[in-house]
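Apart from one protein chain that is not included, each protein chain of the complex appears where it belongs.
Letters A, B and C mark the chains in the order given here, with residues in each chain numbered from 1 onward.
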Amino acid sequence: MTKRFKTGYRIGVILLAIIITMLLGAVILWAIGADVFKTYMVILTEPLKNKIGVTEVLLRMVPLTIIALGITVAYRSGIINIGAEGQMAMGILATTAIALAFPNLPSGVLIPFAILAGMVGGAAWGFIPGFLKAKLEVSELLSTVMLNYIAAQLYTFFLRGPMLDPAELTMGSGTPQSMRLTRNLDLTRFIPGTRIHSGLFIAIGLAVLIFLLLWKTSYGYKMRAAGASERAARYGGINVPKYLIIAMMISGGFAGIAGSIEIAGVHRRAIEGVTSGYGFSGIVVALFGGLHPAGILPAAFFFGLLIYGADMTQRLVGVPANMVQVLQGIIILVIVATKMVLANPYLMQRVESKFAAIAAKRSNLEVQA
Amino acid sequence: AAEKEADSDVIKIALIIENTIDDKGWCQAMHDGITLAMEQNPGRIEYSYSEKMKPVDAGSAVLQYAGQGYDIIIGHGAQYKNLITEMAAEYPDISFAFGTSSEIVGPNVFSYMPESEETGYLNGLIAGMLTKTNTIGLIGPVDGGDAARYNRGFVLGVKAVNSAANVMVAHTGSFSDFVKATEVAQSQIRSGADILTGSSQQALGGLRAVADYRDKDIWWVGQDLAQIGIPEGYKVLSASSYNYAAVINTLVKKMDAGIVGGENIPMNFNNDGFVFKFNEATKSKITPAIEAKVNEALAAFKGQAGHASVVNWSSVKYN
Amino acid sequence: MELTTKAIDSLRIEHITKRFPGVLACDDISLDIGKGEVLALVGENGAGKTTLMNVLMGLYHPDEGRILINGEEVNFRSPNDAFAYGIGMVHQQYMLVPNMTVLENIALGFKQAWKPWKLDLNMVRDRIDAVARQYGLAVDPDAFIWQLSVGEQQRVELVKTLCLGARFLILDEPTSALTPQETDDLIALLKRMSGELSIIFISHKLQEVKDLSSKVAILRHGRVVFQGNTIDHSSSDIAALMTGHEVVLPHNDAPACTMGPMLQLRNLKVRSDRGFLALDDLSLYICKGEIVGLAGVSGNGQRELAEAINGLRKVESGQILFDGKDIANCSPVQVIQAGMGYIPEERNTEGIVPSFSMKENFILKDTDSEKYSSHSFLKNKVVDVEAEQLRQQFDIRSPNIEVAAGSLSGGNIQKVILAREISRSPKFLIAVYPTRGLDMGAAEFIHKQLLQKRNEGVGILLISEELEEITNLSDQVAVIFKGKIQKVLPSSEASRRRLGILMAGVKDDEEI
Partner (left out) sequence: MTFIVNILSLGIPFSVALLIASLGEMFNQRSGIFNLGCEGMMAMGAFLGMLVPYTIGQGADVPGIYNYLGLLLASGVGALLGLFFGLVVVTFRAPQGIAGIGMQMFGVGTAGTLFRHFIGGTQSVPGINTAPIPGLSKIPILGTLFFNHNPMVYVAFLFVPIAWYILFKTPWGLRVRAVGTHPRAADSIGIQVNKVRFQALAVGGALAGLAGAYLSLCQVKMFSDEIIAGRGFIAVALVYFGHWHPVKIMAGALLFALAQALQLAIQGLGIDFPYEFLVMLPYALVIVVLAFSRKSQKTGPSALGKPFNREIRT
């Protein structure tokens, strides 16, 4: 295969994908009478036009990255974690509990302690589907979906009961939320006038950590082996159930960390809706990033951009908020399909031989003429 | 600053809501209030809203609005309290508002507090007096916020007129899952409930389930006036609404007077924050005794400054 | 009921070329087969045999070339088109849906039984009966595929193909997983059939090729390097033509071992997946520096035996004394650490992690060893060096050590496993069907390695169905039947006939 053909093929496929994305979105946008081109331009460029936009994208990148890293560990170990929403909620509860219990600890102690607690909370919630799968053969797809609902209820229970903001009782209406957590828990917002906080560095640090864990240590090797081929791993002396549970706990723990950091960096108190669907977007980011930290970081940035940019459209182009989801959906569908097309040498070869045949015919004709 | 001077009589309002402007509940009430206030103050108000704002998105929206020179940014829900507090500190030149709360969180932040137990109480009176089975259904979303106040007021209303009545309280666990609310209503009706109520947008599901009993003596008392107007209205006996236009008008007045925050705006019958109405189409169901009782309570709410003597919502415990 | 109308009097393959990305699998191949002929197609692993047959079946579309049937060009777009001409194929990997019955598997292709709203299974049953009677191939239509032994599955494949009306049979390594008895039966059956059918027969076993075929074609690197009549060439000629050098399968003629016992199995009882006693009071011992060949029809407990020793299956009762210590019911990692090496039956799914690179597969059992890791961090440089060395030492044909192990050919996968197991310097080695499906060159290599290990003092339990392999390599031959050791005899006394009788469950003394 010539290099020129390869490049041309790639560019062609990508152009085609862009056109299809535009067309699919256009059908819906056209139906509701919105400006198609402008909508897309807003999504993809508007967030990058100023400091606030870029930092807001980075802000979303933090939980997306951390959750996607966790999902990667689970996925690589042979377990699909769609329970990150619930694990994140449990992490938030644990962090909140610590912050409420020890408001006077200095930041240097409290922050690691609270994040660790968040990790433990998430890991505990991740342990359940891990254990159920490893020991009782309960599909994690079932248990994690169900556990998300259970976690959501537990979350309101705690925020409405033991952790409720006292001010809500005296001056409010009992909206389920905790009080403003101690300032000692606040992660530094290092660019004035924006919300971007030091959790970004934690996320990057965790990405390095996961890379080392999965590809440079024997633990990671065993987890990946268990995920890639359970039988072979068992044959190789790897305790598959054990690593399955550990992987799921790491995965849950990371979701928990993401929750902690959201609280400490963005919201400063536990409120409803913090999980924001990150648990699901995290799966997309993980897979999109090729289940590898090096891919997850850019993928998380891209999805942060997508989420934030699509959210801006309702204000700048006037499309309904639901359109955010439509566009995200389309972009995901087209991108995954495109990735597979690009990665399919068989298809590329077929196209090339078609082209070759056409070229041959043409040169034949020329010769005859 | 010069620019600001030029269009000083136009107030730019930005609204951040968790649901949509047409959710027939909490968010729509505010949206309708703002649009009504715009009509009442022609040319005075410019308005933009952001729907379906999760907590993190709400922050982005505030930053964006702040950059665009909005004068008042409203976070419609107590969950935005922290965000508003922080942003108010960051942007001292802009006014902010949030509710439900009576907390004062900054010199440039208004809070507003619908005392919904009043509306619940009125509906409770009707339910308590009208029930034949002495079983009343109450469909709660989550036991918190505005809904918690409404629901508890309702229970107090029932108890005030009918100590034998049993209020079945059930929560769906979600503000928006009206399918579950339907299921709750069906369950309560099967268990004998003949008057039902509920709050937040999920409550519509409850009304919808009641509406299926077209020819039965099963009725709905609503928390939103809009419910009277919809096809299922034939089942609604009464409803009340928030009059957010009054809140907005107050805000506009205060801004004009140079007050940029630091105050709480309560909402109750006393200050016309609520409107209560019987449904004319079903008025035949309302006996004079009921009407008298309701009017008596209404007068009490309107007359007195402190309604707490009538309804102390936080005294009600059902779980 | 006959399904095809036209008989195939001649089938010609002309200039077929098939490319895969980066591989030229078939390179300008031309062959022809007449009515009643049996063409044997031989060649090393990866020579392109299967690919060519898949082209013939309409599974692959050739990049160039054409196929002519009775002189007419045909263009197969799917196996349906091939079936319509009466061409049927038994694939190298059996194409049976495991959780369906035999009946359903056959119904899947039997379109006459597809009524719009009903699957007419009775019609399929009748068809199976008819075929079974015509060819003497009995199958139980109601058995689930997963319940059947490999040999039985093979028969189902054949019945299926015949039920669909095949007049032209393609058999891709049909015997590689069969017992000697089954192989003999199949060859005899095919011989009978060849009167009325044409057959293309792919095999790595030249004896079968000699027995069955009338013509032979040899493929190498996707090209036909030789065609001729089978009678005119000896097995060793063909082998030499195939591999490019003379193949001599090594023999174990070292003196019997004198060292003490290494592995002693005492009264083992082990259950199979389906719950019955797969090993029933089995006892056996193997010395250091000795190869014991375990002969037997597959399904008599071989798999369970290997798994039980390696800690992969629960032992109900009995002892496994390994170097004096009882390792029964130890975990796999404990058995590995005790010095056990194991070449499993399922090379693709058990012996390697297919998606892992070759070098990663080399350290599957040693990620915790000091050699490859310190403080849980892998020593990647050491791994690279070792892997490269193993690749060269074991002549593993792959571009580098980074390729996914699963993309290697069967023979090379087996070499990867062998390299890992041997380089770990085990005290003992269990090798299950180590050369199944491999070409002669690869088999020769593996045999040499096993013998060398034996001579270094390693005890080896060689589980195989190939009697030649067993008798060539073993010091002692044990015969397993229904979970018991039927007899252990020195390999010099183990004639093919005697083993066959023992494997069939007849007691030695009864027979004479």
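Quick note on the criterion: contacts are C-beta pairs under 8 Å (C-beta built on N, C-alpha and C of every residue); 3 or more make two chains touch, one makes a residue touch a chain.
Keep in mind the model is a prediction, meaning the values are calculated, not measured.
Although it is left out of the displayed model, the omitted chain contacts the following shown chains in the full complex: A, B, C. When the full complex is taken into account, the listed residue touching the unshown chain is B:S187, out of B:T133, B:S187, B:T282 or B:S314. Across the entire complex, the residue among C:I16, C:A113, C:L462 or C:V477 in touch with the chain not shown is C:A113.
Contact with the undisplayed chain is limited, among B:A61, B:L83, B:V169 or B:V316, to B:V169.
Listed by residue number, the positions of subunit C touching the unshown chain are 20, 57, 59-60, 78-80, 83, 89, 91, 93-100, 104-105, 107-109, 113-115, 117-119, 160, 164. One chain is missing from the display, and on subunit B it is touched by residues 20, 22-24, 28, 137, 140, 143, 166-174, 176-180, 182-184, 186-188, 190-191, 201, 204-205, 208-209, 211-212, 230-232, 317-319.
For subunit A, the residues in touch with the chain missing from this view are 28, 31-33, 80, 82, 132, 136-139, 141-143, 145-147, 149-150, 153-154, 156-157, 160-161, 280, 283-284, 287-288, 319-320, 322-333, 336-341, 344, 346.
Going forward, only the chains that are shown with their structure count from here on.
Averaged Cα coordinates give subunit B a centre that lies 74 Å from the centre of subunit C. For this pair, subunit A with subunit B, the centres built from the Cα atoms lie 35 Å apart. Contacts with at least two other chains are made by no residue of subunit C. Subunit A meets subunit B in the complex at residues 52, 56, 59-60, 152-153, 156, 159-160, 167-169, 171-177, 180, 193-195, 262, 266-269, 271-274, 276-277, 308, 311-312, 314-315, 320-322, 324. Residues 18, 20, 48, 50-52, 54-57, 59-61, 63-64, 67, 77-79, 81-83, 85-86, 90, 100-103, 113, 116, 142-146, 148-149, 173, 314 of subunit B are the ones touching subunit A in the complex. Looking at the complex, you find that subunit A touches subunit C at residues 1, 212, 216-219, 221-222, 224-225, 228-229, 231-239, 345-346, 348-349, 353.
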